[in-house]
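Heads up, one of the protein chains got dropped from this complex, but the rest are sitting where they should.
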Amino acid sequence: MIFRTQFFEDYVTGEQRETFGRTITEADIVTHAGQTGDFFPHHMDAEWCKNQPFKQRIAHGTLTFSVAIGMTATEINPEAFSKGYDRLRFIKPVYIGDTIRVTIVISEKKESKKPRFGQVTEHVEVFNQKNEIVMVCDHILLANKKNEE
Amino acid sequence: MIFRTQFFEDYVTGEQRETFGRTITEADIVTHAGQTGDFFPHHMDAEWCKNQPFKQRIAHGTLTFSVAIGMTATEINPEAFSKGYDRLRFIKPVYIGDTIRVTIVISEKKESKKPRFGQVTEHVEVFNQKNEIVMVCDHILLANKKNEE
Amino acid sequence: MIFRTQFFEDYVTGEQRETFGRTITEADIVTHAGQTGDFFPHHMDAEWCKNQPFKQRIAHGTLTFSVAIGMTATEINPEAFSKGYDRLRFIKPVYIGDTIRVTIVISEKKESKKPRFGQVTEHVEVFNQKNEIVMVCDHILLANKKNEE
Amino acid sequence: MIFRTQFFEDYVTGEQRETFGRTITEADIVTHAGQTGDFFPHHMDAEWCKNQPFKQRIAHGTLTFSVAIGMTATEINPEAFSKGYDRLRFIKPVYIGDTIRVTIVISEKKESKKPRFGQVTEHVEVFNQKNEIVMVCDHILLANKKNEE
Amino acid sequence: MIFRTQFFEDYVTGEQRETFGRTITEADIVTHAGQTGDFFPHHMDAEWCKNQPFKQRIAHGTLTFSVAIGMTATEINPEAFSKGYDRLRFIKPVYIGDTIRVTIVISEKKESKKPRFGQVTEHVEVFNQKNEIVMVCDHILLANKKNEE
Partner (left out) sequence: MIFRTQFFEDYVTGEQRETFGRTITEADIVTHAGQTGDFFPHHMDAEWCKNQPFKQRIAHGTLTFSVAIGMTATEINPEAFSKGYDRLRFIKPVYIGDTIRVTIVISEKKESKKPRFGQVTEHVEVFNQKNEIVMVCDHILLANKKNEE
């Protein structure tokens, strides 16, 4: 975790970074159920899951999302802040024992409603160990412009 | 947590439900940092926060989102599944000790790409104890159509 | 979790409900040891357990009890409160990977010492995935009487 | 945690022991909700509690019970095992910040149904820092008899 | 956990004690990563580990140390306090599923800089289930002298 100052002008469309991997464990699912209160049988009942199309317990969508976003939290940019997320989609289930890694690419830069900020979109893709995409989203940042200081 | 079968036709635009409240604690933030690996000083360093505009530690966006969505996880509908989320926006910070509750309204129904499903949008709003909106998003569901069984 | 107002008169002897299942994981046992401080080798030492009659680590009795009671916590009745539990018995060990579910039946209604309350007994049975009873207890409730309001 | 072999004959009615204290924290309640899935507003919603008779969040009964029993788990007796608990009663609420300690007295010894065991009852009392009893129960043990070896 | 008063004079060089065993679980590693923020792939990425010499995820050094020291925390001596640790060495990896136990021997007694204390060294050895030493350290205590009271 480091400070890295980046103004709107410093973001380069197409620039990409990739995280380490992280194995999603049974303990992660149990902890996430405990944090969120979502004890749906899809995540907690191995017997029930045996008769479902996915056959085994699957990670909560919010777990995959939270861990994936956390994995990208390596740089603090004091000139930008998170506005939110768009087009968050769960493409494939994440099972216990799957190892995910995340790629981020600067996919768009554009003016924002407020002239002193520019809007930067980071396209986030989460892959499992088979290189299948399991989740995508667009992270929307507002970044200060240099000439607006 | 109960089973409640709802086909696409059974969803009624404008129908609303509301959750109980839940107080976001320091323990929740510590647990979420531990689950996600996001130890940014915004969440973990009370001294650093004193000199920031928000003055005190704030909940991770992914924490507010995960807990809010978890709070709505009360009914299992075997005829629908979650496609993802749109327009997730963090409107105001959530502080330690804030109590959030969630309202959900069926905001849209439309055809999906696959004819046997319809797409249902639940608009999710998260309020704090001062009745301020702190987070919004649109939950996108795909629900089976009755006549497609 | 919903509000459902039930006076003493509204409870019907013989009425039954059943929960979803939940798989008891190694993470649950580790968390419970951590919460209670009970690190007895029965729960924490896989090597020692190999030479015991039960051959493998077993869930704490208080874990099975707490999770089972938590699984039934789906309805808040503002007209009743919990007085305690009787005849809590651990019938069979719960192992890592076992999936438990809970049935509750209203087994008794009677006058209480205080005339404005009636005493309701819920008989609680916990089953594993082989349909064996692993735990039983009687939950004692005091419920307001309608005519005492 | 030590081994201490005690046969039925070795238990002495009236013998008493007392634990250290332990402060029940907000983190304990959050962890217990997460372990059990019981997110009732009595434990989790500080705003709702303000309008209840108890005015503030209270510990789950199963939390007080589990922690209290865990506090007594200091000696492993290979000649006895836990049969269950009787007359578990929650006398007073346990609030965040309360410090509990536990006393145990051998309150009864009697024959059991199986001749090679005797039944021992430990009466358990849980006190808060004001020396008020908050919980009681009877722990039922079956202990091997010496002459039955 | 018991009180046991021991002055400097009461410690006997060569005296030894041994703990119960404890199985190190995946949940322990996940919890420790979450507590410390150390999400290095050695502990968290099962795929990456497959290509490392150790082939599988290993416990954090600080986890093995913390758990081992915690396992020895059975007696509170009001006449001594911990000064620190010397020569902490990680000899062999601890893998998920390994069961560790700890031996402690009083290895040295000597005068300390302050005349009213003596310095006691406890040599700590941590073994796995194959009886291999995985960690060692020297725990340095300062204990009050009797004649200094």
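Order as written gives the chain letters A, B, C, D and E; numbering starts at 1 within each chain.
The rule we apply is simple: contacts are C-beta pairs under 8 Å (C-beta built on N, C-alpha and C of every residue); 3 or more make two chains touch, one makes a residue touch a chain.
As the structure is a computational prediction, the values presented were derived from the model and not from experiment.
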The chain left out here touches which displayed chains? A, B, C, D, E
Can you work out which residue in B:Phe20, B:Phe39, B:Phe65 or B:Phe90 touches the chain that's missing from view? B:Phe39
Which listed residue (D:Gln6, D:Gln52, D:Ser82 or D:Thr99) would be found touching the missing chain in the intact complex? D:Thr99
State which residues belonging to subunit D touch the missing partner chain. 20-23, 25-28, 30-31, 97, 99, 129
Touching the missing chain, which residues of subunit B? 25-27, 30-31, 34, 39, 41, 44-48, 57
Hidden partner interface residues of subunit A, rising order: 1-2, 20, 74
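Here, only the chains that are shown with their structure count from here on.
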Pick the pair with more C-beta contacts: A-E or D-E? A-E
Taking the mean of the CA coordinates per chain, how far is subunit B from subunit D in Å? 38
Cα-centroid distance, subunit B relative to subunit C, in whole angstrom: 30
Quick one: which residues in subunit A touch 2 or more of the other chains? 22, 25-28, 30-31, 34-35, 37, 39, 41
